[in-house]
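Every protein chain of the complex appears in place save one, which is left out.
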């Protein structure tokens, strides 16, 4: 699989996802054996307009595990000491000379697509804007379901939290909609429920879904509980009474089937009790680890 | 060519520049072939007192392309959490133990020279102060003229913008003054014209130059148009009427000979219309790329 750029979840078809996951498994085997790949003459530029150490570290670790090299900034908006506000396009035309692949975290929706339009080296979108895309997160989420539940077809997923503004749940819903017999339970207070564009998309693709406002009611039925934060950075605090229905603790875990898993894109605030961390069904730290292998596979796909 | 430190443009003679450009061409061939050099046991420290991601990335990419390694900071002024204002000399005496070459961006004129005076490892000046030196930029500018026009002797160069405060045009004028039959057209509003020290230097070296305030008048005559920003960070906005005379767009490009090129140290503000980017005479992004090869050659010169 040769990819030119990785900009949005939509660009991946089911056959492409299958091949990506096969390649991801190969990457995991390489790392487990303490091996590497020969990308010693390849340089990845981490071009981050704002801090996201988690995502940046994940990409940089992936590139180093492949034997490659990294140049990095978390202050791309201060690209020059002389002025601020250089056009993104100019910055890309400069940075493409310094590297073989650009991992871009931009603060505007569509930033990655603008960069890809003019870049001579591959661009990977590491998140662009609050309501924008973060495709590599969606891919590692989907891979985690595939790896833990052994299938994506027919999987039953509860998505919990602030679904209206959650970039990760929106992207994951989009990817899940490409598979057969998937069932999605949107669990959120009415004012934070999944928005109409995703609802329309799922309806169009004949995906079964339902709205719920009490997590306890759906836990017995699902394979995956995908937790996200309830608080919105733009809306402030949610009342404590509401939080109680969107919180996982030991008593909630009693309702969850033995084969099921709890996921979270992290960082968590108080949606999941730390007491639950040692439960083998808590998959959120394994999910993080999968990010390395998925990103290694994506880097290989654009560099080869 | 073995160099101890790279502090100012003045240290380079014409024979040294010839050898540097030969080595630069060798570096370009190595990178083009996907090769490297064996500097795997060499460490470069990027010691930047302030953000300049462009220059830092360029040096770091050059070092990595040579097979070397990098440690980096853009906040060298916060070298310790305990106190601020450690003497530069003390910082250098510490950092020289951690690396094999120091690339220093300092905020005071003469900072690089002070560092070189006491450092046991080579120091490369990556810019020191607003009115100070930035010799590697001047060298990559000169190399770009050499590569694109095939000669520096007899070249006709228009320098455009805020020449009074432009570090790059001042350094380039200095280097050009070392070559035979060069002609320089200084194109700027009277209050932003080239300062007397450079004028005296060129007069002393019998270099032909002239002052102009309208770019359109000289475009037909020159091999190189070196554009810079008109706005000064210290003087604020320039009137729009003035800008019009120091702006390159399609209609201006019609006046420029086919063999000529447009250069810019970047970032640009609005001196060059993006519509001109696709014109093969627009050399500013190639100029950026040349920076990698020039800096590789300079690193080799101080490390060998």
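By letter and in written order, the chains are A and B; residue numbering begins at 1 in each of them.
Just so we're on the same page, a residue touches a chain if its C-beta (ideal position, glycine included) is under 8 Å from a C-beta of that chain, and two chains touch if they have at least 3 such contacts.
No experiment lies behind these values; they were computed from the predicted model shown.
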Candidates A:58, A:260 or A:301 - the one touching the absent chain: A:58
Missing-chain contacts mapped onto chain A: 34-36, 50-54, 56-58, 60-61, 64-65, 67, 70, 72, 74, 229, 233, 266-269, 274, 277, 285, 288-289, 291-292
Interface with the undisplayed chain - residues on chain B: 40-41, 43, 45, 69, 71-73, 75-76, 78-83, 86-87, 89-91, 93-95, 97-99
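Criterion: only the chains that are shown with their structure count from here on.
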Between chain A and chain B, centroid-to-centroid distance (C-alpha), Å: 40
